[in-house]
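FYI, not all chains are in this one, though none of them got moved.
Chain nomenclature is as follows: A and B, assigned in order of appearance, with residue numbering initiated at 1 for each chain independently.
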Amino acid sequence: MSVVKLLDYEDASPEARAVFDDIKATRKVADVNNFWKALAHDPMTLRRTWESLKAVMGPGELDPLVKEMVYVAISATNGCEYCTYSHTAAARAKGMSEAQLMELMAVVGLANETNRLANGLRPPVDAQFKPA
Amino acid sequence: MSVVKLLDYEDASPEARAVFDDIKATRKVADVNNFWKALAHDPMTLRRTWESLKAVMGPGELDPLVKEMVYVAISATNGCEYCTYSHTAAARAKGMSEAQLMELMAVVGLANETNRLANGLRPPVDAQFKPA
């Protein structure tokens, strides 16, 4: 059903296997998700995407759970089925409660609503919102 | 430049004025933003939108600043200029630092990237991501 054949560890190139190894070690999991098995056809993109994810989603200025919830919000906005399931699961694993998920969805819904009210009525940006 | 004439307080209907009054009292501001002046042509939608915003964005399961950052993330994803400026300003007013904004943008960019990798390659959703 995938557009490209999913590559399991034994079918992957040495470069792809090295990324798989790092994903498994970092996440302490026995196998990588289907997303990575699809990307494994292109070891450079596989590595770049994984390195970006590690750099961006790890500890930083924002709490990792907050960042995971932002990811869920964007995935729902874009209608990405795979990402909605995988990042909601990741957010739950990081402690998101069902009540938090529901409140997150309320924000997602409302932002998508008012984005279109603004794009349809096109009020000018208020002067006080513009950085000096 | 707005698609509809912006309605100032003196031009607004009594029903719209009542909402303006509540916005000003709740936010402790002297005037409402242009967004509300555009919505004032339809007092029902003005009231409903404002009541929703108060209910959703106030204290709850998630921190109000987190919710404001989710709003910024969605506005950038949808390309809503007005919302990007107004909600970034709101998040800053609630304490978002420039470093937090930049990290938020990194998450927004990455989520939009991997959403398309998943939508283009279409790996099946892993069984463990599916709720029982």
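We take it that a contact is a pair of C-beta atoms (placed from the backbone, for glycine too) under 8 Å apart; a residue touches a chain by one contact, two chains touch by 3 or more.
Quick caveat, the model's predicted, so the values are computed rather than measured.
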item	value
Copy number across the full structure, from 2 displayed chains	6
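Basically, only the chains that are shown with their structure count from here on.
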item	value
Centroid distance [mean C-alpha coordinates] between chain B and chain A, Å	20
Chain B-touching residues of chain A, taken from the complex the two chains share	1-4, 6, 33-35, 37-39, 45, 49, 52-53, 56-57, 60-62, 66-67, 69-71, 73-75, 77-78, 80-83, 85-89, 97, 99-100, 102-104, 106-108, 110-126, 128-130
